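Report on the structure given below.
Here the complex is missing one protein chain, while the rest keep their positions.
Just so it is clear, A and B label the chains in written order, and each chain counts residues from 1 on its own.
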Amino acid sequence: MTELIGTTTTAAAGITPRGRRRFSMLTRRDRVVLTLMVAVPTLIQLIFIWIPTLLSVYLSFVKWNGLGLDSIKPAGLDNYIYVFRDYPPFWPALQHNVLWLVFLALIATPIGLLLAILLDQQLRGSRVYQSVFFVPVMLSLVLIGVIWQLFYSQNNGLLNFLLGTSGTPQAVDWFGDPNINIWAALIAATWRHAGYVMILYLAGLKGVDPSLREAASLDGANAVQTFFRVIFPVMRPINIVVVVITVIESLRAFDIVYVINRGTNGLELISALVIQNLVGEGQVIGVGSALAVVLLVISLVPIIIYLSRTFKKEA
Amino acid sequence: MTTENLSAFSRVASSQLGRRAFVGGALGATTIALLAACAPGGGSGATASKTLTIGSGASDDVPKKAYAAVVAAFEKKSGDTVTTNTVAHNDFQNNINTYLQGAPDDVFTWFAGYRMRYYANKGYAADMDDVWKTIGTKLSAGFASASTGDDGKKYFVPLYNYPWGFFYRKSIWAAKGYAVPEKWDDLIKLVTKMKADGLVPISFADKDGWPAMGTFDYINMRTNGYKFHMDLTAHKESWDQQKVKDVFDNWKQLLPFQSDNALGLTWQEGAKLLGDGTAGMYLLGSFVTQQFTDPAVLADIDFFPFPEIAMEGRDAVEAPIDGLMLSKKGGTNQAARDFLAYTATGEAQDAYFAIDGSNLMSSSEFDTSKYTEFNKKLAGVISDAKSISQFFDRDALPAMANNVMIPALQSFLKDGSVDTANLEAQAKTLYAAQ
Partner (left out) sequence: MSAVTSSPTASSVHRNQAGSKKRPHYATHIFLTIMAIMWLIPLGWALFTSLRPKADTDKYGYFSFGGSFNFNNFIAAWNQGGFGNYFLNSVIIVIPSVILILIFASMMAFAVSRYSWRFNITLLIMFTAGNLLPPQVLAAPLFQMFKAFPLPYALSDSGNLLNTYAAVIAVNTAFQIGFCTFVLSNYMRALPQELTEAAFVDGASIWRQYWGIILPLTRPAFAALGTLQVIWIYNDFFWPLLFIQSGSKLPVTTAINNLKGVFLDNYNLLAAGAMITVIPTLIIYFVLQKQFVAGLTLGANKG
């Protein structure tokens, strides 16, 4: 392995302004290797992600009972009409998805931001605090559902005990009552999301130039003004990531409602409805795929915004 | 930007392993893991073997032990090795579609009715006419027809059935002077009296979604007749008609007398309410008696059939049949077929009943002298019935039962409202998608 460190290359032809070599300058063998290095991952993506996505769209326009390709019948827009007009859990599920997003964005994310701000100072025990808030991020959402179930249990859970209602008829069934279980689930999700946001912002805050803060305070700005006018705008890349993560997490929220009650009775979410129609005993592939396409379209909005922002400079 | 990142990463502790050693080890681990990943996970199934696997959804304590007893007896008799994979009841049913398409066990517990024929039609089950050649004489004509698929072949071996009806505690009723209601009006008067006496008149537990279907089925059969009910479940009748609305209107009269936290209770918890005297009666299948471990309470349990309303008196009884089916893979396993044949023998059914006495066994070889008085009463209810239904989630399309009926009934229990036009719209789409 020879490394000619310090040898500067001549500005030979074949080097792009970005310093990258043009493909055509390589030997044939190298070209093959490089092609393979790109082709294999791309093929994997193609087979397991892009083609299934297109297939999902296709399946949403057919009636199929899952057996044999010859039993696929075209159904036009029937599945979509069914989903939007006749399927009772659909609009509540959509509402719950929006609620999930709003809750995470307005409550969980600011909590994470606040924790990051507070922990960014050189406090004693900052490490300990960080660990405490961060542990839920390491847990799978299913596990979080199980742990909070022990906490929320109607007669044996700690919450009702602390409220003094455990064992009485007033004991609230936090996960069973369809009017409040979505809020109970959201709190469990916040428990995790806030820690995630905190870590991202802590990293971002570390990267903020301290002289900015100095300059602001010398100009007479108080803490709040400093933060919102000076620091927050500088953390733009982090902000974008946090926004995207919040949106994506809210669209993906599936594990936690599934483990609670499979996404029924107050905990309907679009992702859970997709699975109910595709995997559960009541399998209706066309309807499930239509729901999946709805989920896809909604997800594409933040994805496209994120990608256009991130890749704008590259193009 | 990038330099900050680079410095951050270099601060991060890096691996101390030499690169080559790491890669070598990693590749080795991957190879081993991939080979392990490819290894078969279960029995062979390509030839007749001396082993078989059973997929069981009988996860409650009593039935689980009972099945284990049957399996043990079979193993002793035949020398075959049997592995039972038990999955939680609701999960087993919910995942049946992917289970049968994926890697099902040779034999699996299931139910008779449309729910059985549905999967047979899809080709997920193996037919068992040869098994029935040996056991046909042990099972009644009713069982035989319930085990037949749409193509005329047999796909199911019944193990037992059980009636649905009202269960109550004799001593409490005697003490309070309640009488068994024969007609609907008697029932309404009775529950009114019970409520005034401080009881929860009808224990109701619909957290799992399916128990409420029992009430729907009975009110429908009593209001509109057996044939209408069966046609409705097969979607030969529309949901959007006055007859269906009448069912819900009748049911509304009972709503104030049912447990008001029904959606938060599992059926086991509903049984507890009956057992400890909080509730006056409980409409459920006779498996409810599995929950009463105190022999004094168990002896105190009695049963009366659903009162008559408008049509056909009390001729129709809901008596689901539980049994076993053969998966496509298990169809090639002779040991699996032997096991199925065995379950219809008196010996096997004795072994089962010895542990789970809450049902009525299917085989004529079963020694009915083992029945208690209570069992005999239940058996009489079924044998006297003029028509037998299987229960909504076994008579109707699975998607209709699970995706439409469960949420519709749950919302009906919440506020007494039901949108029959929407039920019909959904039914149309779902039945047509098959």
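Remarks
Following the convention adopted for this analysis, a residue touches a chain if its C-beta (ideal position, glycine included) is under 8 Å from a C-beta of that chain, and two chains touch if they have at least 3 such contacts.
Computed from a predicted structure; not experimentally measured.
The hidden chain makes contact, of the residues A:Leu77, A:Val98 or A:Ala203, with A:Ala203.
Annotation: of A:Gln45, A:Ser71 or A:Thr168, A:Gln45 touches the absent chain (contact as defined above). For chain B, the list of residues touching the undisplayed chain reads 1-6, 8-15, 19, 26-27, 29-30, 33-34, 36-46, 59, 85, 87-91, 95, 98-99, 101-104, 329. Residue-level contact of chain A with the missing chain is found at 1-5, 7-9, 15-16, 18-23, 26-27, 29-30, 33-34, 37-38, 40-42, 44-45, 47-53, 55-56, 59, 66, 115, 117-123, 125, 128-129, 131-136, 138-143, 146-151, 153, 156, 158, 161, 166, 188, 191, 196, 199-200, 203-204, 207, 210-211, 213-214, 217, 222-224, 226-227, 237-238, 241, 244, 248, 251-252, 254-255, 258-259, 271, 274-275, 278-279, 285, 288-289, 292-293, 295-296, 299, 302-303, 306-307, 310-311, 313-315.
Just so it is clear, only the chains that are shown with their structure count from here on.
Chain geometry summary: the mean Cα position of chain A and that of chain B are 37 Å apart. Those residues of chain A whose C-beta lies close enough to touch chain B in the complex are 63-67, 75, 78, 82, 85-89, 154, 173, 176-178, 207, 262, 264-265, 276-277, 279-287. Across the complex, chain B meets chain A through its residues 4, 93-98, 101, 122-123, 207, 209, 261, 263-264, 397-404, 406-408, 410-411, 414, 419, 422, 425-426, 429-430, 432-434.
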